[in-house]
Structures are given as structure tokens and as C-alpha cells.
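Yeah, one chain of the complex is gone here, protein chain that is, but the others are all in their spots.
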Amino acid sequence: MTQSAMPDVQSSFDPRNIEIDRVGIKAIKHPLTIVDGDHRQATIAECELTVALPADKKGTHMSRFVALLNAEPLVLSLATLPDWTRRMAELLHAQTADVLFAMPFFVEKSAPVSGQKALMDYQLSLSAHLDDQGQIETQLELVVPVTSLCPCSKEISSYGAHNQRSHVTVTARVTDASLSIVDLIGKIEDQGSCALWGLLKRPDEKYITEYAFDHPKFVEDMIRDVAGTLADYPGIDGYRVTVENFESIHNHSAWAVIDRLGS
Amino acid sequence: MTQSAMPDVQSSFDPRNIEIDRVGIKAIKHPLTIVDGDHRQATIAECELTVALPADKKGTHMSRFVALLNAEPLVLSLATLPDWTRRMAELLHAQTADVLFAMPFFVEKSAPVSGQKALMDYQLSLSAHLDDQGQIETQLELVVPVTSLCPCSKEISSYGAHNQRSHVTVTARVTDASLSIVDLIGKIEDQGSCALWGLLKRPDEKYITEYAFDHPKFVEDMIRDVAGTLADYPGIDGYRVTVENFESIHNHSAWAVIDRLGS
Amino acid sequence: MTQSAMPDVQSSFDPRNIEIDRVGIKAIKHPLTIVDGDHRQATIAECELTVALPADKKGTHMSRFVALLNAEPLVLSLATLPDWTRRMAELLHAQTADVLFAMPFFVEKSAPVSGQKALMDYQLSLSAHLDDQGQIETQLELVVPVTSLCPCSKEISSYGAHNQRSHVTVTARVTDASLSIVDLIGKIEDQGSCALWGLLKRPDEKYITEYAFDHPKFVEDMIRDVAGTLADYPGIDGYRVTVENFESIHNHSAWAVIDRLGS
Partner (left out) sequence: MTQSAMPDVQSSFDPRNIEIDRVGIKAIKHPLTIVDGDHRQATIAECELTVALPADKKGTHMSRFVALLNAEPLVLSLATLPDWTRRMAELLHAQTADVLFAMPFFVEKSAPVSGQKALMDYQLSLSAHLDDQGQIETQLELVVPVTSLCPCSKEISSYGAHNQRSHVTVTARVTDASLSIVDLIGKIEDQGSCALWGLLKRPDEKYITEYAFDHPKFVEDMIRDVAGTLADYPGIDGYRVTVENFESIHNHSAWAVIDRLGS
């Protein structure tokens, strides 16, 4: 039996009359090249690719998502994402579509005193939504790890102050595809008590210890400072920030959310 | 230095003039008793407790969330959740508040032929939002595992059909606190190709194998049938469903979303 | 067709002549009561239950593991674990058997200055191995979170010192079933730069900040101090310790292992 002779169950009529907002594939890993200005690196993304399914159609064509992923080497950027999304929607004969690529992203950083270089990893997601008016909305999400040092602990103690690793998670609607992801990471890192580095020598460690002690911040301080930064950041229109402090004095997290994404 | 003599950094004035939507604690485990009608069981929840922080306040009082959790043995139900949320908001002097408890939830099920009894576990979350008008909105979220059997595979193959475990995740706005969680789980399970059980003897396995083969469903079929069920379910006003099939012929998932939660 | 009339495929002869070390069920959640001296609490375990399968047997009887779990309310302790393991081996007609229960375990702790009480959670596993001589070996595993404060950072900096949450994971062969898990947790916590608490008021936070600053420890210091503690701890014969510091100045962990479990 050839393929064309086989029944195409997915294409048959569906009598329930319920539109599906999004249907497709999830949790599929794929290698790609991520491009950010002059910055270009190979990485591995976990992908989520979906389209809307009209109320009268029984099923979508799952294999086409995978075929598109494998059609050619994938080079991803804020600039190429909209076209890729439109291409997917066409291939699936869909009016609206969503794509999401989540991946590790590396930046080479120089230690603050010794200048020694090493990569730091961040978690980056790029996503796009094609609406039924043919408009594309692009978002990026970054998880930026920083140090937070507790102002209360510093203030009330005769010496020392508890500090810990924190995750700043920023989701931003991007209106300018030339936005620099590397630059944005740096601006977010600046709002912690101190940034992190992969490779630090003793003079760097002294610098960072003292810098964090000089910049104590509650989870509330960091989230406000990140929100303030994003409100003024060119190419961003709407954002959501969460900050999670993996408290070094508790077995739970301090956590805050500011949501200015709108809808 | 006594506590009252120590500077209270959190209570000081904040000049940035940025309101924080939610701030509090996250990723804290706590034992509790969950009550659903006559069903009452001990479980362990992971909790997320937050309040809004006005633009002029520097910080919230994190320890009060933990104090409230530990004030007395926690007995949780759709009926008790609103009062607990109000109590938390008062303790934190907050206008709006959010609580979330995520926990394993067990139902004793009888195997379909042998009748042998065993527990099945589901993932349950109960959450509440207190808004600035003093209104509480309650939601529940359930992850219900089922079998899905592929209609296309059945149709085109001379024998057999691929099938797999699937997760149906339902988020529902609850307007009737007497809603039965156990009943809702059963209604959701009915929409899979077959339900799952913890303990099955051979006659049960024969029954389930044939039942699933007689009820082939795409991810699109299951999500529509669950959506149809929820649309008519008493005590639910708005829902979001996702279905994820952990495909037995791929190393990725088929996945769908229907969102009728509104806002 | 009744069950006895159905073919029992699992019980048939296997010609490959390969013994299977362990076969059974995994990733099954079950509620139980954990008992440690006077301490008794409801919790939820994730269970791993396996037996050896002789070279000539095709399969084991998976449903019997689940039936045993559900036979009666499970009350687990270092003292009851061996009998439960023997019972499982008998039910499966197996010579050797392994059981593992992994669960959250709570201890009520009083804050160091204010004395305020709250639960702290630890991750506890109890496991037993029945060997072909009929001997049972019992092990416990604890993940104990503590603070670590870096001695180098303190020494080289004019003020402050970076610190962070750390996980001390202890696996110990238990020779005395009356060993107190709560006591052992306390002794492990004592080897960090400071212990953690769920609920802390400002005088407690001052105490902890200064205590940690007065007890700086590298990952190497903590692991040696834990190893020294376990070497002398009554009722323990053989141990393995790992310590992971979730560094507050890096996006990676410092990690160490001392293995004195033998075999």
C-alpha cells in the first residue's frame, strides 16, 4: 500500500466543533546556531512548535514540524525567527502559529581584576507568535544568575552578611530585532549585588566579595532595579521579571514578580 | 540588642516608586491534610505564598509566611483555601495575595475486572488569588495520566497500534467549593483511550488492552473531549487544558493546548 | 476466559541463560508513616522495589510489588524495613531483593535566639538489600542543607565573605536500627558554617550571620568534618559523603566526595 493509498485520518472532518488553540510537538532537542550581532555560537535547543487547528479538522500533520526542523541547518536570531515562524505556518496550512526555542547561551566574560577569560552560561529562550492578522510578536526570555547580599543581615550584624545565588528571569516583548542579547544580559547582571563569573583568581574574589558587601539588595530591590532597567531599554515593549533568591539561611527561596507584559 | 532595637530595614521608605505584583516565599515543602468531600489524606505540599508590595515600601516580612504555615496543622480544601488566603493577606498588611499548594493526591481505584484495589497518584495544585476588591478566585490544577492509542497507526496497520502514557493537565477556575476532585479526575480519565491503574491482574490487562484499542484517540481528540467535559462540568467557570503524549514511536511529545480560562 | 486459563507468559522458561540482578517497579509514589524514635510523621515516598530473577525464568510478577505496597498502611522505620524486605522477597519467590523509599522528612527546629518553632525539610531515603545468604543490609541517605562561608574570601577581603547554600549528602550503612535520624541530621548540620532554619526573626538572622562568619569552611573542610563525625557515630558502619556548594560567585558548584562505604 503506498502512502497516497493509505487513509489520511488526520485530514478527516471533526464533528465536535472545538477549535484547538495550539497543537504540535514539544520536548524535541535540536542543534542550531544562535546569532546575536557579531556573536555566533552552536548550541542545542529544546523546541516547542505548534499551530492552531480549526474546529472542523480532525488532526494536524505532526511530521511536518520535524521535517521543517531538519530541512536545513538552523540559524536562529531575533531577525530570522519571524520568517521561520511564517514558513512553519504555511507548511501546516495554519492561520496562527507559535514557536519556542530554549537553549544554553554562552558569553565570554573577563574577570573584573585579573581579566582572565572564561565562558558563562545563561538560559535563553526565543519565541514567536503569529496571530490571525498575520502579525508576529517576538519574545525573549533570559535566566541570569547573580549574587544577592541581604541588606538586613548586613545592617543588624556586627560583621558579615548572608548572600546567595539568585536567578533573575526576564521575559520581554522585543520590538527591535537588532536588540543585543549580550548587552541586555550585562544590564540585568548590573542590578544584582554582584555579577557572577566562570573563572576568578584571588584578586577577583576579593573584589567581588567587597563589591557585593557594598551593594546589598533584597529580592525587592533587585526586581525593582531590573524593572527600571527594562522600562527604559530600547527595543523592549513590555516585560515580566521574576527574581528567586536561593536563600543561604533557609531551605526555601525568596521570590518576587513584576509583570508589565500586558497582553 | 533586642529585636525592637534593631533597624527594621524592610519597613523603610522606597524611593523607586515601583509596585511589586507579588513577593514572598517559594519552593518550601510543608505537610498538610487535603480534604475532598469525605476523602481526607496526609500529603506534602510545595508552597508559593506571595503578596503585593506597595510602591513606597522597601520590603515585605518574609518570616510571617513561614510563621503562618507553622501556626497550626494545615487542613486544606477548596472550602478552607479562601479564608487562609485572607488571613495571610492580613498578617502581611497586603491588599492582594496569592497562595499555591502543589501536592501528590491519591485515589484508591479498583481494577476494572478483578476489582483489586490500589492507590493511584495524581499531581494536584490548589491556588487562590485575593484581588484589591476583596474578591477571591480559586483554581485547581490536575495532572491526570492516561493511555492514548493512535487512530492513524490502528487504521493503517494490519495489526497492533502504537500507544503510550499521556498527561492531561487541567487548570480550572472553581466557583463551587463543594466540587469533588475525585469525581473530576474520573471524568478526565474517561476521555483518554483508557485510564491507568496501579494494580492490574491479567484479566484487567486484557480488558485495558482491548478497551484502548477500541477507543483510539489523537492528542487532538483527547483535548477536545476533555474540553467538552469541562465546559459542562458544574462548578467550573473557565479552564485550560494541555495534553502531552509521550510518543512511543518518537523521542519527543505530541502536545496540544485549549485555553478557555479568560482573565 | 478466567485468569487461571490465561497463559502466564512471565512464568515460562527463558533460554538465554542470563540472570537479572534486579527487576521490579520504580517511580511509584505511595503514602506512608515514617517512624524515628518518638518521632512519627506522614509523608509521601517514591519507591523502588526489585528482586533478582534466575537465569531460567522469563519474567517476574510486577503486580505483586504493587499489591504488597497496598496490602496495609505502611509504617516504615529502620527497624521494620528488614521484615518488609523479606516479605517482599517471599511474595516474589526471590532469593535476593532490594527496596528503596525516598521521601521528604521534617524536623521541628527552634530558631537559635528567638526560639520560634518551624518545620525544616530534609530528603531521606531508607533502603535494604537482602542477599542470597539471607542477610539484610540497611542503608539510609540524607540530604542536609547548610550554609557554607568561604575562608579564602573572608581572609583576603577587607569585609564580608561570600557564602551560599550547600547540600551535604550522607549515605550510611546502618548496623543499629535504633539509630536516631533526627540526631544524625543535627550532627551533620553542625559541620556546616551554619545550620539552616525555616523561620528566623531578626535576632536569629544576626546570630546566624555572625556564626557563619566565625566558622568559615571550604567544601573540603565540611566534607572532612562530616566524615570525621560519621566515622565515630554509633550504629554506622561505612559511609559515603558528598558536599555540593551552590557557589554564590559562580554559576557552577564546588563538589567533593569521600567514600568509605566499602562493599
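Note that the chains take the letters A, B and C in the order they are written out, and that residue 1 is the start of every chain.
We adopt the following convention: a residue touches a chain if its C-beta (ideal position, glycine included) is under 8 Å from a C-beta of that chain, and two chains touch if they have at least 3 such contacts.
In this text, all values refer to a predicted model and were calculated from it rather than measured experimentally.
Among B:I34, B:L53, B:L78 or B:A212, the one in contact with the hidden chain is B:A212. Residues 1-3, 6, 8, 28-31, 41-44, 63, 66-67, 69-70, 104, 106, 114, 116-119, 121, 198-203, 206 of subunit A touch the missing chain (whole complex, contact as defined above). Residue-level contact of subunit C with the missing chain is found at 1, 6-7, 9-10, 14, 16, 18-29, 48, 50, 53, 58-60, 62, 66, 151-152, 155-156, 218-221, 223-225, 227-228, 244, 250-259, 263.
Residues of subunit B in contact with the chain left out of this view: 120-121, 145, 147, 149-150, 152-153, 156-165, 194, 196-198, 200, 202, 205-206, 208-210, 212-213, 246-252.
Note that only the chains that are shown with their structure count from here on.
Ranked by separation of Cα centres from subunit A, the top chain is C. Among the chains in view, B has its Cα centre nearest the centre of the complete protein Cα set. With centres set at the average Cα position, the gap from subunit B to subunit C is 28 Å.
Averaged C-alpha coordinates put the centre of subunit A at 25 Å from the centre of subunit B. One simple way to say how far apart two chains are is to compare their mean CA positions; for subunit A and subunit C this gives 35 Å. Counting partner chains per residue, subunit C has residues 121, 198, 200, 202, 206 touching two or more of them.
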